[in-house]
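Have a look at the structure that comes next, please.
Note that this complex is displayed minus one protein chain, with the remaining chains in position.
Chains here go by letter, A and B, matching the order in which they are written, and residues are numbered from 1 within each.
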Amino acid sequence: MKNERNYLLTLMTFLVYFFLLGPLLIIIVVSFGPDRYLAFPPNGFSLKWYSNIFEVSMFMTTFKISITIALLGNFIALLLGLPAAYALSRYNFRFKNTLNAIFISPILIPGIVLGFTLLKFLIISYNIPMFTGLLIGHIILMIPYIVRVISSSLANLDFSIEEAAMSLGANRFKTFFIIVLPNIHSGIIAGVLLSFLESFNTVDVSLFLSGPGISTLPIQMLNYVEYNFDPTIAAMSVLLMVFTVIFMFVIERTLGLTFFTKSR
Amino acid sequence: MNKKYFYLLLLPCFLFLLIFMVIPILVTTLSSFYLDGRITLEGYRSFLTDHYFLNILFRTLRISLLTTTICIILGFPVAYYVSKLNVKLKFIFIAAAVFPLLISPVVRSFSWMAILGREGIFNTLLKKIGIINEPIQFLYTELAIVIGLVHLFLPLMIIALIGVMENIDYDLVKAAQSLGASRFTSFIKIVFPLSVPGLVVGSVLVFVGSLTAYTTPQLLGGSRRVMSTLLYQQSLTLNNWYTASIIATIMIVATFIIIGIMNKIAQKLNPKG
Partner (left out) sequence: MSLISLEDVTVAYDNKINILEKFNLNVEKGKLISLLGPSGCGKTTTLRLIAGFLEAKAGKFTFKDKNYTNIPVYRRNFGFVFQNYALFPHLNVFENVAFGLKQRKVPKSEIRKRVPEMLELVDLNGFEDRFVTELSGGQRQRVAIARALVINPDLLLFDEPLSNLDANLRIAMRVEIRRIQQELGITSIYVSHDQEECFSISDEVAIMNKGVIEQLDSPSVIYKYPKTEFVARFIGFTNFIDFEVESSENGKLLLNSNHSKFRALKTNDVKVNKSYKGVIRPESIKMKSYIENEKQSENSIKGSIKISTFLGGLHQYVVNTELGEITVNSDREPPYDAGENVILSLPEDKLVLVEKG
């Protein structure tokens, strides 16, 4: 009885993981196929779809925009989120839970609605340039990741080391930079990487905030898939997966992947 | 120490979200109650009596509910299995669940297009085995959307559940079994109630995510629109901004209602009260 049940549970777990990872494996395999359509198994081996990525100029343009938005947005989100995470972890005050909920809420606010309202409010009503609107949307998206990851890093920090530093002659500002920051740098790195991925991958927020000349890579890929069904996108996906694996490796080293199961 | 200063640390982030998130959403929401210079529910009346719109609303809810249910059914045993593994294996399984989460939804939906399409892997396979002669229409159906969304959100459910199940004291289960409870009974009476917080978090994420996802229904649903694709169509394709505001408001309100209901359920079911 006992063995049978465990056997079923094991089988089910492996089937579910096959369901999760199988499609990604298939993408990897078909990306190396020579045909103009997605053949599985492929009828040969070719790298031409990888070189094709670089021939579609929109991919390169939007890639640059995506990277710019992710990096610039990350920087601003960090400037906004780091002090907020610090204040939330360090002090007790009346509206702490409310503020925390507001900072985390962009995770639950539908991205598509956020994009829609930003388009209406910023671009149509106030004539703000599309790029700025896109940047703002992505910063909003990144703030909860920055605040949450850095807060969890700060939660492990013993704030008496701040008092120790101040009693030894460092003022509050200096203490933050030479005592607090070095002890939460792994949380900052992980938060930056996670929010970078979130920004780089998102479609929903960017959808309404792209126009002529301004678009992100995922939006471009989405448009491409709707009209062309060749393995270029598969090749692109493989490249993105490689980057993701590298990012995951760094996140594991800095934050630990168990963060994902523990943070809630 | 200096209580006045730390509000300054919170202010920039708060103001940013207030100006660029809270206010735009509030303005959009309020504008949906305002037509021809007066406050009215007329927009909602006509939306909710239109068969086309109602169809889409119910399809969206149906898909979200189905996706959440499947994620619970698949996620629960898997999370239970993973949470009881040793540290090393558990890490591998958690990493394997986190990995797809960090992959763009475009890539993940695209993979299902390759599998479910008319000339896709699934149809080719079925033809080879000889079960069918003509390809079956999998892609551009509600089923395809549900499969895509389950694939998208199941890792969230698994991870949320592992988080709570890891902390369950399995001596309780052993104690229950020593008192004569069967494995199944002890699972239902002990593991399940203690997992409720994770189940609620996971369900909120999956349900709200499914309710508002754009990429997956767009790529896998074809002409079968859901609320998010309808929002896009009404605003950017048809320039019907008033209806679009109503759709956006319904999505926001639905999101908050779901979060509220789930919080209530969590409070009721949580054994710690």
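One rule holds in what follows: contacts are C-beta pairs under 8 Å (C-beta built on N, C-alpha and C of every residue); 3 or more make two chains touch, one makes a residue touch a chain.
The structure displayed is predicted, hence computed values, not measured ones.
Contact with the omitted chain, checked across A:S57, A:T98 or A:S167, is made by A:S167.
Residues of chain A that touch the chain left out of view are 158, 160-161, 163-172, 179, 182-183.
Just so we're on the same page, only the chains that are shown with their structure count from here on.
Chain B makes touch with chain A in their complex at residues 1, 3, 6-7, 9-10, 12-14, 16-17, 20-25, 27-28, 74-75, 77-78, 80-82, 91, 93-108, 110-115, 117, 119-121, 124, 151, 154-155, 158-160, 162-163, 166, 183, 198, 201, 204, 208, 211-215, 218-219, 228, 231-232, 235-236, 241, 244-245, 248, 251-252, 255, 259. Interface of chain A with chain B (complex): residues 1-2, 5, 9-10, 12-13, 16-17, 19-21, 23-24, 26-27, 30, 37-38, 40, 79-81, 83-84, 86-88, 90-91, 93, 99, 102-103, 105-106, 108-114, 116-122, 136, 139-140, 143, 147, 172, 197, 200-201, 203-204, 207-208, 218, 221-222, 225-226, 229, 233-234, 236-237, 240-241, 244-245, 247-248, 252, 257-258, 260-264.
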